[in-house]
Structures are given as C-alpha cells and as structure tokens.
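Complex shown without one protein chain; remaining protein chains in place.
Chain nomenclature is as follows: A, B and C, assigned in order of appearance, with residue numbering initiated at 1 for each chain independently.
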Amino acid sequence: MAKVPVQFTLNGSEKAEFIDSGTTLLQALRDKIGDTSPKGGCHQGTCGACSVIIDGELRLSCLTLAETCDGAVISTTSGLSESGVLHPLQRAFLDTFATQCGFCTPGMIMAAKVLLDHTPNPSRDEVVEALSGNICRCTGYEPIIQAVLTAARANSQNAA
Amino acid sequence: MELRKNYFADVRKDDLNEIGQPRPRSDSPGHVTGKTAFFADRNFPGILHLKMVRSPHHHARIRSIDTSEAEKHPGVVKILTAKDVPHNVYTILILIQVGPEDETVLADGKVRWKGEAVVAVLAETERAAQEAAAKVKVDYEVLPAVFDMEEALKPGAPLVNEYHGQNYYLYDSGECRKVRFGDVEAGFAGADHILEESYQSSPIEHAPTETTGCVVAPEGNDRFTCYTNTQAMFFTLDNTSIILQMPGSKLHFVGGTVGGGFGGKVDVIVEPIAILGAKLTGRPVCFIYSREEEMQISSPRAAEKVVIKDGVMKDGRIVARKVTGYTDAGAYSRHSPYGAQKGAGHYPGPYTIPNVWIDTYCVYTNRTPSSAMRGFGVTIGDFALEVQMDKLARLIGMDPLEFRFINAYRDGDMKAHRQPTEGAALIECMQEASRAANWPVAEKYMAMSSYVKGA
Amino acid sequence: MALALQTFATVKDANAALKAQGTRYLGGGTLVVRAANEGDVSVSGLIRSTEPSLSTIAVAGGKARVGASVTMAAIAGHPELGTLAKAARAVGGPAIRNMATVGGNLFAPAPYGDFAVALLALDATVGTDGGETPIETFLANRDGSRAVVTSVSFTLPKADSFRFLKVSRVKPKGVSVLSIAGALELSSDGTVTSARIALGCMADRPMRARAAEKALIGRKLTADGIAPALAAAGDGTSPITDPIASAWYRAEVLPVHLGRLLLA
Partner (left out) sequence: MAIRRGRGVAAINYPTGMNLGGDPTQALVHSTPTGNFMVTLSSVDLGQGMKQIMAQICAETIGVPTDRVVVDTADTDTGPHCMGTFASRGTHRAGNAVIQAAREARQVMLEVAAEELEVNASDLETDGQGNILVKGAPQKSISIFDVALSAHFKRGRSISGRGMFLIPRSYPEKETGAMKPSTCYAHACTVAEVEVDDETGEVTVVTVKNVFEIGRALNPKMVEQQLVGGSWMGISHALYETTEPYYPNRDHGGTDFNQYLMPGPGDLAETEIIVLERPSADGPYGAKGPGEMCANPQIPAVANAVFDAVGVRIDTLPITPERILRALKAQAAN
C-alpha cells in the first residue's frame, strides 16, 4: 500500500513521516511518532481524551486524518511543560487534586489550554463549556473546573 | 470537604506524621504531563490487532463456521475458533471454588447473548481485522430467548445455560442464598402496618474512560508478557493459566496503572485470547475493546429486582423484614453468584430488626453477562431499602430521618446473619447530616450514640 | 480494501471520484471517520475537495451563502451570523464544533443534525454543482445523494424573528431529546404573519411542523394564542426512540418545549 508523506510541527519540532493513507492523527502521533499523551478513549469523538490543538484550535485527533494536517502546527499535553517546568494548568491540576486515574487528563488540559489562550479570565460557565466535550468518570468534574479557574487566576496574577 | 474531628475523638490518635496528611499524589505529575504509561501506550513492532466476530443473536445454535474467505483476506495472520482454546469452558470464580464452569472463551455450538465472542481474527492492521471479520460466515439457528427474570424462572422458559441446567444459580442452600433470623411471620402478625413494595433497576456500565484491553508481547523464551488494565493481576494470570493450560510461570503480567475500573475490569476476557494469539503467531498482539464493546459487551452492573415486605409499629420500630432479591446475571455467572450472595449478607441494611427473612437469587437470561461494579451486590439493594424506609416513615406519619434513628444499628446489636455489630457510626452520620442539611430531629436522637451503653 | 483519502482541488473532480464504488465524501470527519473507526468497512475511499469556496461565508443584501466546509465554530463566531450562533453552538462540544461542517450536518441522522433543523426553519437552499435544491427536498432525498454539497444559502432572519431551542439530558453538551427552530414574522401588533417551525428528533431527519405553523398565523404569542399550534405540534411527526428518550416522551414534551420557545 502506498505511503503518504506528511509533515507538521509537533510541540515545536518538525516531524516528517510516511503514513498509510486513512491513518488518524491519533494513530500517527501514538504509533508512528511515539507521543502517547493523546489517549484513545472512544475513537468516536465522544470522550475528548484524544484532544490536541491544531493551528490554535481544539480538535479530536481520533477523527482527524493525519494527512489533512500537512503543514499544521500541533500541540499536545506532552509538549506543554518547558524544560521540566510545569505549565500553570498542569500545576493547577496537581494543586487542586484534579486527577484520579489520569486517562482524561491530557485531553482536559488541551481543552482548558485553548480556553485560556483565548479567554484568560473565564467565568465558571465558560470553563464548563470549554470542558464539555471531555468525559471524566472519576472526579465528578468539579476539581477539574476548579483547576482551570485556579490556573486562570495564577496567570492573571503573573501578568499583573 | 470538612473533617469533623469532634466525633470519635476518644478512640482515635491524630498525631501521626504521614497518615492524615494531604500529601500530593506521586502519580499526578505523570498524569498532567501525559507521561503516565497506560497499557495501550506500549507499542511493539509487528503488533497484530485482534478483532472479535460476535453473535448477532440473543440465543442461537451455531450450525457451522466458515472462515475460509476471511483467512485469505490480505493482512490476516491467524483466525481462532473454539477448537483453538485449550480449556474453552471456564468460570472465573473457580479459583475460589465457586463453579461450575459455564462460559466459553469462544462460542462452541451455541451463543447465549447478543455480542458473544465467536471467532477471533488477528491481522496486521485494525482495518484488515475488521474487513476479515466481516467475511467470517457463521450459520445460526435462532432459538427462543428470555430476557425477563420472572419469565426465566417460570417452568418451560428457554434454558439459557446448559451448564447450570436451570435458569438460576444453585447454591448449597438451594435455589437462593437464605438468611433466617427470628420469626418473620410472627413479626408481621404483630405489626401495626405491613408494606410490601418492589424495586427494579436495569444494567449500568462502568464506563471508564480507558476501555478494557491488553497488549501481549512474546518474551522469546516461551514466556509472554501481558500489559493489562485488569483490576486483579494474579486472578487474571491464574485464570489465563487454566484457560490456556499453560503453567503460570510462562505468564508475566504487568499492569497497575488503570484508566478507571469501577469493577468493570475484574472479568478475565481479553487476556487469555490475546495471549493465545501471541503464542500461536509468535507476534505481539493487542486486543482493546472499542467504546461500543465497552458499553454493550463488557459486563455491566446487573439489573436487580428487590421485593421488600416490612412489618412496622406505630412507634416507628420495624419488627419484621422480608427481602427477596433477584440478580440478572445475563447468560453466564462471572461474579454474579457472589454478588447475589453479598446482598444476602447486607440485608436488612444498617438497622436492627428482630425478625428477618432473606432470599437472594442469581438468575440467568439471554443478555450480556453482568459482573461486579462499585457497590457490588449492595448499591441497588440500598436504593430499595432506603426508598422503603422513606415510605414506611410516611406510612406511620413520622419524619423519615427520625424514623431511621429509631431503627439504626448500634454496637453489639445482633445482625440477621448472626454477627454482633462492631464499629457502628450510622447514628453519628445522621446527626451530622441533620445539622448540615438543617433537617432538625428531636433532641433525644441527637443525644444517641453508636457506642454500647455503659461499655 | 484499506481506507484511503483522495484530495481534489475542485468540487468537479471530487464529484467524479465519488462515482467510484465504496467512496464517501469527507467533511469534518465526525461522521465518516467515526464510522471507519467503528469498523464500517463498506467505505474504503474518502474523497474531499479543498476548493476555497467551500470554506467561505458570504453575506450580502440580507442573504448568506455558507460554504459546506464551514464549521460550526466558524458560524458561531461570525459577526453577521449572530442569530444562528445558538444553533451552531448546539452541536457537540468545542472540539466537535471546530470540525463538524454545515454540509455534514445535513446528513447527520437523528438525534444529531440540530443545525440542519435551524436551516430548515430558514427555508435554506442546498447547493451542489448541479444547482440549488430546497432544503426540505434535499433532506427527503439525502440517503441517495452522491453529489458534493457545496453550500447552503438562506435569507438572514431578523434578530428577533428567529428562535432556537435544543433540549438535552446532559449539560452543556448532550445530544438532543429534541430541537426546535422557529422563524416567525410578526406584525406591529404582535400578530404572527408568517411562521416556519422545524423539528429535530421528531422523525429520522429534520421536519417542518406545518400544522403548528398554520395554527399560528393570525394569532398572538400568548398562552391562549399559541394553544392551537401546540395542540397541532405533533401532527405528522414520528419521533425516534433511542437511548436518550422514547418516541412517547418526545411526543409528550414537544408541545411543552414549543410553548416555552414561543413564549420566551
């Protein structure tokens, strides 16, 4: 079967791969590139565990074909901390005990990051809306909502 | 969250260094950076994908299975049917001597629920496995099915599982687990009111965000490493050893980091067949449930029916309680006989009642086998018991919370299963709830204690 | 056959490729890639077109032309499509809205397709290379439709004349128990002069509530005024039964929710 070339920027570094046509971005990231931070929770677009940021927008990597991402700029949770320093969202998830099993966490953090990138001081309702495509079965959501609000406050204090 | 340290302070030491301290979780940094390794994060070159051909019927005889077209499909490496499984008929609780073996790894001659595994296809890609699975031809003779527990228990109902011979689990105590305490009929005879009510639930899925699955890699020395999200490592290893008739020393299970379980990952379903595939092909194999499989194929919490008959006095004392519980096991036992029995040990709830009669049945129907879930054997029973308590209180015109104080168990009270109560704290929970919810109760209830008087 | 994607610069070429067996047009992927992931092996060729007009929104002279590849998020964020923002936001969560397209929504089976309900109430037309088709006709024939949808066009409703409601069990993102879109014009004294009401989940695809529409004409939006419309709301419906709700429940609450939408 003919392989298809695809090139994109992943967490700041250039990636070039030959993939099978029809490969999802989730498969390409996990199986070809080795970034396993996006998780395959449903492959249906109903759980959000595979969420990544493509060209500044939140997307589901399980429903995105890798070859449609040629030239794109892609971010995943594994690229969020720089030189071992946690991103404020990651810090906030730790401080508010917002992770239990951790399977939904990378997707939640991606969804939250896009929100804070566009809306640095979100209301609770905006946080709820931003997380609404991501399923968590352990926490009951409240600690995650608190984590995002905490990160937003930390950001605004740093900016001030 | 608030810790109310004023309760039970006399029996507790609060000066510990590490216990009672809100230490950060050591696993969370891995979670927030995406570095925690779940089983599916292990990838091996040349890994094969296993897809299951499943029964489209609730109950059917298998006349024939034709895999010839599927075997020729590009990318297919191996196709497994019942004859390939060394010990195909098994039951997981055999490890604790709860039999009989009543379930097939791959269906042999018959399917007993819609979705039952019939043929396993191993292929180079997921897509090739899906395509080949579509080419497997199974000729079925559809049989009458039974879905309702009451129907299943009637004479002449379709027999769900021949290994049992009847549509209920046969305990050493007979068709149900029994608890007999006091004289329940005498209790009813002396009661001011009798209330008999029936409660029902339907199956509930654990719905962990990570689906059930495993990745198996041959170690090259006739041993196999199985990366799994099972909730019970050796339970799975030992059952796999039985099913594959393989010494346990050949099996190496690695797990312990699971994306949510809630009881849904205590069945031994994916590992044996995946290891068999790895053994017969010499290749790594992954078998990961799709979300649809997790929702409809993996065992749910059983549907239950609970019938409660109570005798209650005008002053609020429950003097007799009879509970009949039915657990819908689906087509196979898995953990359900244990769960139904656990219900028998739990009733009549955290209340001291002098006359108790309990029967709990484990019933077979043609549906997805049920199994353990958070609150196994108790959750639905508690729903029934506590709604019943509300009805009883209203029946005698009493405040529902005060009514519970009157009947609450305390240290030393004899339970229906003939164990004295120890370490009770129901009364204190209710006292605190009364305060927190601004639901006042009479001072005499706020003065009560779970401690034995004078002890 | 393994799954393969072919990308074409023009809709014309994509249409030609779609003549091959086992092909399907790839929009945002929320329907097509999902089906492939779930083991639908009937489709082996995915076809898409990158023709720029598919991704543009043009608003002029009170009319809008929305390219079929425009996403729900793009509609929700477009300054001149504010009246439709609520309907666009009713689709999925944020990630789905960044992917799901207007064209794809026309094919989403109930309980999905909430945006198509809004388009039906707007009496939109659906464009293909073969020309424009009224949306109602298009929806009726969608199962056999092979040509690439290129756009939807509609007259922009006045801000206060368009209403949309999605009822779901799970908040803020859940699939529909039902959805209702209404395009109503009122005279200066509040009398309804024209009404188009579209319903989601009351059949296998979006449908018009014609009896209710008729019953509204000449009436005022008061409890008494809308009573005949509510009584007729279920005429001609055959609600779906699914894990979210039964047909019985949908039929029972349709007048309740329609009433709340009309009186809001």
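Quick notes on this structure:
The rule we apply is simple: a residue touches a chain if its C-beta (ideal position, glycine included) is under 8 Å from a C-beta of that chain, and two chains touch if they have at least 3 such contacts.
In this text, all values refer to a predicted model and were calculated from it rather than measured experimentally.
Although it is left out of the displayed model, the omitted chain contacts the following shown chains in the full complex: A, B, C. Contact with the chain that does not appear here is found for just one residue of B:Gly34, B:Gly75, B:Gly259 or B:Gly311, B:Gly259. Residues of subunit B in touch with the missing chain: 1-5, 7-8, 11-12, 16-23, 25-27, 58, 96, 114, 147-149, 172-174, 177-181, 197-205, 207, 230-235, 237, 251-263, 265-266, 291-292, 295-296, 300, 303, 341-342, 344-346, 349-350, 358, 365, 367-368, 372, 374-380, 382-387, 389-391, 400-401, 404, 408-409, 416-419, 422-426, 428-430, 432-433, 436-437, 439, 450.
For subunit A, the residues touching the absent chain in the complete assembly are 42, 44, 46-47, 97, 100-103, 125, 127-129, 131-132, 135, 137-145. On the side of subunit C, touch with the chain left out of the figure occurs at residues 167, 169-175, 241-246, 248-249, 252-253, 256-257, 260.
By definition in this document, only the chains that are shown with their structure count from here on.
Chain centre most remote from that of subunit C: B (centre = mean of CA atoms).
When C-beta pairs in contact are tallied for each pair of chains, A-B comes out on top. One simple way to say how far apart two chains are is to compare their mean CA positions; for subunit B and subunit C this gives 42 Å. Put simply, the C-alpha centre of subunit A and that of subunit B have 33 angstrom between them.
Centre-to-centre spacing of subunit A and subunit C amounts to 29 Å, using the average Cα coordinate of each chain. Residue positions 2-3, 36, 38 of subunit C each touch two or more of the other chains.
Of all residues in subunit B, those touching 2 or more other chains are 125, 127, 290, 292, listed in ascending order. By the touch criterion given at the top, residues 1, 4, 20-22, 24, 43-45, 48, 51, 57-60, 62-65, 67-68, 111, 114-115, 128-130, 132-134 of subunit A touch subunit C in their complex.
The part of subunit A that touches subunit B in the complex is made up of residues 20, 22, 30-31, 34-44, 46-47, 49, 76-78, 80-81, 86, 89-90, 93-94, 97, 99-106, 109, 135-138.
Remark: subunit B residues 24-25, 27-38, 40-41, 43, 125, 127, 206-211, 258-260, 262, 288, 290-292 touch subunit A in the complex.
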